[in-house]
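I have a structure here, written as structure tokens, and I will follow up with some questions on it.
One chain of protein is taken out of this complex; the other chains stay put.
Our next item is chain A:
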Amino acid sequence: MPKLSQKKCQWNVQPATKEYSAQLPSHPNPRNLQYPPKQTPVEELYRRYKDPHEEMIMAEGMSRLCTDLDVDPQDIVMLVMSWHMKAATMCEFSKQEFFNGLKALKIDSIEKFRSALPSMRSELKDKDKFKEVYNFTFDWAKEKGQKSLQLDTAIGMWQLLFAEMTPKWPYVDQWCEFLEERHKLAIPKDTWNQLLDFVRNVDPSLSNFDEERAWPCLVDDFVDYLKEKGLVQTT
């Protein structure tokens, strides 16, 4: 009996605290038996916004984050931020994503966060980064478990992204009208990616559009639409 209780005592104390400490993320001192342990600034930020039931920052938390950052939730900088976080889905950050993202951005306070926004916004001026963000947007904006992106979400994203792009693509509105009028289906990933190629490489007069190339059918149809409606611009 005494041996057993000894064991029980042994069992309970050290390993128990170790186990408990291990649950605390990136705690500097695992042997520190302060209870509860002191949180890092990032952890504090996370706790402020996280959903009460899930280990995630969800819609409500996101909205509060935006308020604190003094930024509109529709602002494209949120997209850039999500890209840095490698967020899987729009309007939420997993714990991992949030922590890794802030670590990469070297942000540990709301003030630092706020001041990082302008530089994030200007990243879009870089062609390669813009492309990465653009491509990233597809997987981020689509619904979980779906292969394609819902049309209205896609249109919203395109309008958001193309508003930031320079030089401006003159056919943004026509593209969106065309989709609503003629296509009405979800957008596959390949089409999404290829559209940027089209926007960047084919000039507005369509003089260098080669219909023998492997453009997605939707792009071919759009070119036909422009021609049909007499909307093709002459340079």
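Note that a contact is a pair of C-beta atoms (placed from the backbone, for glycine too) under 8 Å apart; a residue touches a chain by one contact, two chains touch by 3 or more; residues count from 1.
Here is the rule we go by: contacts and distances are computed from a predicted model.
Not shown: a single chain whose UniProt protein name, out of "Putative cullin protein, neddylation", "Transcription factor ILI5", "Ataxin-7-like protein 3" or "ER membrane protein complex subunit 1", is "Putative cullin protein, neddylation".
Listed residues A:108, A:139, A:164 or A:197: the one in touch with the omitted chain is A:197. Within the entire complex, the positions of chain A that touch the omitted partner chain are 147-148, 188-191, 194, 197, 212-214, 216-217, 220.
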